[in-house]
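With one protein chain withheld, the remaining protein chains of the complex are depicted in position.
After this line comes chain A, so read on.
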Amino acid sequence: MAFNGHQRDDDIIDEDETPTKQPRSSKEMPGLCRNEPNNEAAAPAGRATTDRRTSNSTARHRKDSLKKSRPPFPWFGMDIGGTLVKLVYFEPKDITAEEEQEEVENLKSIRRYLTSNTAYGKTGIRDVHLELQDLTLCGRTGNLHFIRFPTHDLPAFLQMGRNKHFSSLHTTLCATGGGAYKFESDFRTMADLELHKLDELDCLIRGVLYIDSVVSSGPSECYYFENPTDPDRCVQRPYTLENPYPLLLVNIGSGVSILAVYSENNYKRVTGTSLGGGTFLGLCCLLTGCSTFEEALEMASQGESTRVDKLVRDIYGGDYERFGLPGWAVASSFGNMMSKEKRESVSKEDLARATLVTITNNIGSITRMCALNENIERVVFVGNFLRVNTLSMKLLAYAMDYWSKGQLKALFLQHEGYFGAVGALLELLHPS
């Protein structure tokens, strides 16, 4: 099977970007920097549409008043997860000559470092294809950059912050994710930084709604797979998340959280599962000796899970008609591995593929049950497990469609894993 996501990643390294791969331009979403937080709470379900109709001129009028309430640069939002740290950085492009002169050297150096590189140290990566250009935030226009690195390299990151005298900038660092709590004291002692800690689910939802509302050109932020049950005709299609509520938001990071979202400020965590991206990678490392997510996915793309899993047809010779189970359905994940001969005949690739299929299908089935229990038909899958993982996305799309007989729709977002970090940045600019 073609591995779209992977190819896309290769393109990013290629400096000569084709027009379709251009970072998307965006416009200001004025509602964002309002100083009356109450208005936000009253935002109707169709907020995104209303806001989009608001003209740019309205925003310009507000610029001066905004200036005072604006936090000093640099603007960061950070999400420290169990496996990855996600960082969004707003690079102002409308810096005046006057500002340029006033700007301290430290700030300049940070900006230059982040924007002129696409990789940092051995493990830090800037997802150039996700960059949002010409974005207006709190009256400033610039580009939003998306950067990630493994959580275990956080000490190196803090060291860098220390070397670059980040603390002298007196900025507030808004951070979410468990690591904001776990590493709070490390930030203080190693980099002399105070964290403004934020709830990860609040940030996640805020981030999703914001990004979806500001991305207006280029590939649609939200998309789905058409004909998910027919591999030959299955294609990615843009989706307009105009009236998003209610929706089920499934965040697949190391673990999985499932949220039912009824409005921007009204959501609940329905449940979660510990079988998530961390489980996929953890099991793959143990089973195949690989060490990165990319390696694991690459192997999975070349393997065959049916050699590992026991299918319904392996037991019943075909469909189990009494219960309407098709022969191709997996009866027992890793079920064939009970047999010694079969254990000896499978490849690492097969095992990686089976692990991916097992974890993905399980998330699909828990999600489907939650959707039924909550009576919600739209499901948005986010989180870094889906990064460059078209295989899982198509599996999820298939599973949602097939087992719900077309009732449920699986939706995906381009900025998969960055919504928490975006939400944290928004909190910096507009404390709720």
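Heads up, the rule we're going with is that a contact is a pair of C-beta atoms (placed from the backbone, for glycine too) under 8 Å apart; a residue touches a chain by one contact, two chains touch by 3 or more; residues count from 1.
The rule we apply is simple: contacts and distances are computed from a predicted model.
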Protein name as given in UniProt for the chain not displayed, "ER membrane protein complex subunit 10", "Proteasome subunit alpha type", "Calcium and integrin binding family member 3" or "4'-phosphopantetheine phosphatase":
"4'-phosphopantetheine phosphatase"
Sole contact to the chain not displayed, among A:P219, A:G282 or A:P431
A:G282
Specify the residue from the set A:S263, A:S332 or A:S347 that touches the hidden chain.
A:S332
For the chain left out of this view, which of A:S69, A:S216 or A:S291 touches it?
A:S291
Touching residues on chain A - with respect to the absent chain:
81-83, 177-179, 181-184, 199, 201, 253-255, 269, 271, 273-279, 281-287, 289-291, 308-310, 315-316, 322-325, 329-341, 343, 351, 358, 361-362, 365-366, 369-370, 372-373
